[in-house]
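Reading through the C-alpha cells given below for one structure.
Removed: one protein chain of the complex. Kept in place: all other protein chains.
Then we have subunit A:
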Amino acid sequence: MIDPDRTQATERRRQLGLAGIMVLQCVAAVFFVGDVAADLVHAPLAGHSVLEALVTAALVAGILLNAWQLRRTINRMRAQDRALGAARGDLARIIGAQFEAWSLTPAERDVGLLALKGLDAAEIAGIRGAAPSTVRAQLTRIYSKAGVSGRAQFAAWFVEDLLDGISAPPAGTADRQLS
C-alpha cells in the first residue's frame, strides 16, 4: 500500500528542488541578460551578440515554462491534499456515526477504531494499557452489537459502503474509472 503522506512529502521535496533550480536559473539568466544588453549596446549586430541574445531568450523562456509548470504542480497537489482530507474526514464521520448507531461505549469506540486500523487484541491492549482479556471481551461485545461474525466482517462493514455500485469485475479486466 502506498502511504499518501509519504508521497506528499516526496512531492514537496521535488517542488523545493524545482524552485531551487529556478532560482539558480534566474541568477544565471540575469548575468546573461546584462552581458547581452552590454554587447548589443557596443556591437549591435555582431554574430556573437545575436547568438548570445538567442540563448538568453531561450533561457528566460525556459524559466517561464518551469515557473508555470511548478505552479500547476503546486495547485494539483493542494487539490489532492484537500480531497484526501475530505475523504479522511468523511470516513471518520461515517465510522463515528455508525458506532453511535450501534450504541458503543466510548471505550468500545476506541477499541473498535484500533481494530479497524488492523491492530490485534494484544496490540490494542498494549496501546490502551489494558489486559488482553479485557480487550478481547470488548471486541466480542462490539461484534455482537454490530451483528457481525468477527473482525473480517466488522472491517468489511465499512469497506462495503465504499465499494457500493462497483460490481465485481471479471478476473483480469479491472478497469479503473477516474474522473
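Basically, a residue touches a chain if its C-beta (ideal position, glycine included) is under 8 Å from a C-beta of that chain, and two chains touch if they have at least 3 such contacts; residues count from 1.
Note that contacts and distances are computed from a predicted model.
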### Name under which UniProt lists the unshown chain, selected from "S-adenosyl methyltransferase", "Cytochrome b561 bacterial/Ni-hydrogenase domain-containing protein", "Periplasmic dipeptide transport protein" or "Ring-1,2-phenylacetyl-CoA epoxidase subunit PaaB"
"Cytochrome b561 bacterial/Ni-hydrogenase domain-containing protein"
## Note on the structure
Absent-chain interface residues of subunit A come out as 12, 15-16, 18-20, 22-23, 26-31, 34-35, 37-38, 63-64, 67-68, 70-71, 74-75, 78, 82, 85
